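Heads up, one of the protein chains got dropped from this complex, but the rest are sitting where they should.
Chain IDs A and B follow the sequence of writing; residue 1 opens each chain.
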Amino acid sequence: MKDPSEPSRRQFLRSAIRWVALPVLVGSVGKMTARKGESCVNQTICRTCGIAETCGLPQALSYRDVIKREDGRGR
Amino acid sequence: MRRAGAAFLCLVAPLVAFGQTADQHSQPPPQFTDYRIPIERAAAPRDGSFQYVDLALLACLLVLTAWIVLKRRSRKELRIVSLFALGYFGFYRLGCVCSIGSIQNVAYAIAHSDYRLPLTVAGFFVLPLLAALFFGRVFCGGVCPMGAMQDLLLVKPIRIPASWRAPLEAAPYVYLGAAILFASTGSAFAICEYDPFVGFFRMHGHFLMILFGSAILAVSLFIGRPYCRFLCPYGVLLRWASVFAKYSVSVTPQECVQCHMCADACPFEAIQPPAIAKQDRTEIRRRLTRTLAVTPILIALFAFAGWRMSPMMASWDLRVHRAHVLRDAEMHPPKVKTVLADAWDRHRKTTQDAYVEGSAVEHEFAIGAPILGAWIGLVFALKSLSNLRRRGSNDYEADSSSCLSCARCYSACPVPHREYALPPLPMASIEPPEPVGGAV
Partner (left out) sequence: MNADQTGWAIAMRRCSWVAAGLSLVVLIALVWNAFASRTSDPNPPTRVDELVTRINLDPSNKPLLESLRKQDVWLRASYFRSVQFSQTGFVLLLGGVFAFLVFAKAADRLSGKPARPNPNEPIRNASELLGAQRTVLVLGMGMGGVLAMVATLSRHDSVAAYVAAKPLPQVTPVAPSAPQSLPIASPGAGTAAPAATSAASASSVTSAPSGPTTLGGTSLAPLPITGGAAAPPNAHNPGKPIRVSVAPVESSGDWPCFRGLGAGTVPAWKGPADWDAVSGKGILWKVDLDLPGWNSPIVQGGKVFLAGADDKHREICAFDLVTGKSLWRLGIPVLAGTKPVKPSPDAGYAPSTMATDGKRVFAAFVDGNVVCVSVGGKALWGRGFGPLENNYGFACSLLVTGGKLIVQVDQGSSPDEGKSVLYGLDPQTGNTVWQTKRTVSASWSSPVATVLGGKPAVVVVASPSIAAYDASSGSEIWHADGLSGEIAASSAFGDGRFFIGQQGSYLMAVDATSGKVVWKTSDPALPDIASLVYGKGLVFLVTSDGTFSAIDGASGMIAWEKRVDKPAKSSPVVVGDQVYLLGTDGTLRTFLASRTFQPLAQHRLGETAEATPAFVGARMLLRGEHHLFCVGAK
């Protein structure tokens, strides 16, 4: 392993970019995670999703509507 | 002969098997009965707290891999970790959520402020990049199940000439750009749809997916990690992050003796030979000037192509496709209404609604497709320029952005580790032998 104490301009630049990138990365992704709202956990495939019965996303509402019709028509 | 046999088995065998098992649900309903086929319901997903287990495991494995690669320098221990990762993240978690696919969720979240990025996805996106910022591509070395699968199958690596390798190495950038475009417009999660390995993890998949995966695995018998090096879009991000890594792989534990054996042992051509003393700088300057002059043309060509092809690219979006189908049905009413038109009517929407929705998507592509084109042009230009870059080191070094932290080079390097080096032989302590037969 290289000796990290060896100074160089390249090392300094790398270090600076690294310590800038870290909070930017974590901060921006964290912000997207902290938004309010529901997320789809099954790539919008409601039929095989275990939480389709209670999900509030529009595609789940549509899916439940279709299932109700299918049940009613005996299909 | 062995290679041909291996390729045949790996490519054809899964196709035949999957072809038979793939579609188990196509049985028609029984005739003349009152039996109603029950609607399938999936089992409830596992408890939400397990996502923290996955993230914790990911973080632990990243740290462990970094320690094994950088400190322990042990390929054997690394193989154990990667096998475990293959088993857990690949076959147990079925390859989803994966870091590669997380790019799309992040792109979608950036483009849609009402979409909340799930914590698991965020973790799988961020943690390997953070690890790369400090330790290099340790994610590729010991955690990624796709890489582990390809690594496992590598039997006899062959060297790809640089003229072939360089254009292929541009492909992940193109794939990344296209995946971001389609994900951010909400059109498709292309990385997931065309994932070659998930069919093997799930033991189920459609024919083309399995064919593609089989081809990749067959190639990986002889070419080290072809997907990782020439397709993986997440690898592009890891590359960029690894450039700034604090700690990176050092092939030799002490001094480099310029024997080239590490470069021979590396199946990924990630170890760079040292700079040669004499290099024709004039030729390099000429090529540099030419490349820089051509760069704007390249960018413009691809951007123009992207702009012209944006309606075609947009038609891959379901909303645009739907608008086209409804328009066709309006102009030439079919005998039996299409399923799509029927579904649209059930939502009580007019065809104008469909057109407006599709038009909005086309507008997004009209902006995004030229940008993608320009990006591709830029990638080609920069790839060309990178081959002119002067090597600064005098030793054989692993390029931190290309090195996949597989630890193969350690055992190839003949230089012993400082800890295991023998003490230097004493130079002045040899005494002359005793004369035989007494004093003179």
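We adopt the following convention: a contact is a pair of C-beta atoms (placed from the backbone, for glycine too) under 8 Å apart; a residue touches a chain by one contact, two chains touch by 3 or more.
Given the structure is predicted, the values throughout are model-derived calculations rather than measurements.
Visitor: Of B:83, B:153, B:243 or B:371, which residue touches the hidden chain?
Guide: Of these options, the touching residue for the absent chain is B:153.
Visitor: With the missing chain put back, one of B:206, B:260 or B:285 would touch it. Which one?
Guide: B:260
Visitor: Could you please point out the chain B residues that touch the chain left off the display?
Guide: 2, 5-6, 9-10, 12-14, 16-21, 24, 27, 30-32, 152-153, 155-156, 161-167, 170, 203, 258-261, 263-265, 272-276, 279, 283-284, 287, 290-291, 294, 297-298, 301-302, 304-309, 311-312, 314-315, 320, 323-324, 327, 330, 333-337, 342, 345-346, 348, 350-352, 355-356, 358-359, 361-363, 377, 380-381, 383-385, 387-388, 412
As a convention for this text, only the chains that are shown with their structure count from here on.
Visitor: In the complex formed with chain B, which residues of chain A make contact?
Guide: 1-2, 4, 14-15, 17-18, 21-22, 25-26, 29-30, 32-39, 41-43, 47-51, 62, 66-67, 70-71, 74-75
Visitor: Which chain B residues qualify as touching chain A in the complex?
Guide: These residues of chain B touch chain A: 36, 39-40, 42-45, 70-71, 106, 109-110, 113-119, 122, 125-126, 129-130, 133-134, 189, 192, 241, 243-248, 250, 346-347.
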